[in-house]
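The structure under discussion appears below in the form of structure tokens.
All protein chains but one are shown in place.
So, chain A:
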Amino acid sequence: MGKIPPSFKGSQFPKSTLLKTPQSLSQTPLLTEKPQHFLKKIPNKRPSKSPPTPHPPPPPPSLTFTTPLLSDAKSLFNSLITTTTTNKHTIPSDPRFFNSILQSYSAISSPHDSISLLNHMIKTHPPFCPNQSTFHIILSQSCKLHDPTLSSVHQALNLMASHGFPPDKIAADIAVRSLCSADRAEHAIELIKELSLKNCSPDTYTYNFLTKYLCKNRTVSAVNGFIKDMREFCNIKPDLVTYTIMIDNVCNGKNLREATRLLGVLAEEGFKPDCYVYNTIMKGHCMLSQGGEVLSVFKKMQEDGVEPDMVTYNTLIYGLSKAGRVKQAKSFLNVMAEMGHFPDAVTYTSLMNGMCREGNSVGAMTLLEEMEAKGCSPNSCTYNTLLHGLSKGRLLEKAIELFGVMKAGGMELETGSYGTFLRALCKKGKVAEAYEVFDYAVESKSLTEVAAYTNLETTLKWLQKAREQGLVV
């Protein structure tokens, strides 16, 4: 949780998401500023004596802690200090070196012991002067503790304050993220409220992170309650990103009423929707099986002068295809190329999906050739869509051929295409082949054994019945 993979950046999204097109696009702004952890380069605010530069100091001996025992850790640290001084090694005065020691110890110990070790380190090795990141280690560790109260977090914050680091936005952010990673969102909210009483309200990144976490893991009413609380207690108002996260969330839950309400609030507050909001709205229409609506959203977007991006076009094409307006969808291929967004595997797969829905699996196969000719390589989702379409379209020979390609490429089968393919095979009396497909599904771990078998069993049962009634030979 919390870490946003770089692949979330606007235009590209993970391969397998054809059927739920754009992932939460709203997160991009978060990438720009993230609380840095200690290993990343943080400029030292305190002047540290720079190590003698003539020859680079020998690589710092690293410490690995094997037991959470405090006494062992202390003696390990002592021996590090004594051996390096007798060997005339230089101990880096960079606090990062000590931070890494503390970090590795904190991974296996309790916050209390970590604090003791920190004190010990300061006492036995005075050149080490802890910086903000040092305390962030302790803070994050104390947040991850499964504690019914916030006392250990308070302890860590007090420790920081006593060393001249009063709680700030960075500390708040780290605390909130760590608390959420330990599934303590309620504590995180409590902490934010407390901190804002002390004149340290969270920044928008923390706020949006928490909103997103609540959206994913709590109910809609909990999210709304949080937004209300933040408005009242901390005087923080939701921004465009917050609304995007919330709209996305309610659309995923197919909660049309709430989505409309949010859009109303958005307009009331005077926000001008950006590309991400529009993409989310379009995606919402797709989720609610109103694929046809995407076009009107797209038009509105153009009227507002918002520049559509790759995700917009992919969602548009996906929605139109889903609504059975493939021709219209296809016409956008050229439009997007003109705008400099070249159709990718997702675009083509959406189109193929639409064609197969129309029963035009031959056309979908032609599109596959066209796509490959343009240098765009299909992914497993593309193949699954085609397999499904061909099986449904009674083009079994082609489906078998396609399955061969998938098998050779080690691609996974999806439940839907697996089931349809099995049925098509059995219908034509190719039971042995159906067993092979079953074996492949289990081997490639596409489906669990149970799911694959249940499907096979049901299909064979249906076959027996159909044979009795003389429907299938």
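Descriptive notes on the structure:
Going forward, contacts are C-beta pairs under 8 Å (C-beta built on N, C-alpha and C of every residue); 3 or more make two chains touch, one makes a residue touch a chain; residues count from 1.
Everything below uses one rule, namely that contacts and distances are computed from a predicted model.
Here one chain is missing from view; checked against "DM2 domain-containing protein", "COI1 F-box domain-containing protein", "MIF4G like-domain-containing protein" or "Urease accessory protein UreF", UniProt names that protein "DM2 domain-containing protein".
Considering the complete assembly, chain A touches the hidden chain via residues 415-416, 418-420, 423, 426, 429-433, 435, 449-451, 453-464.
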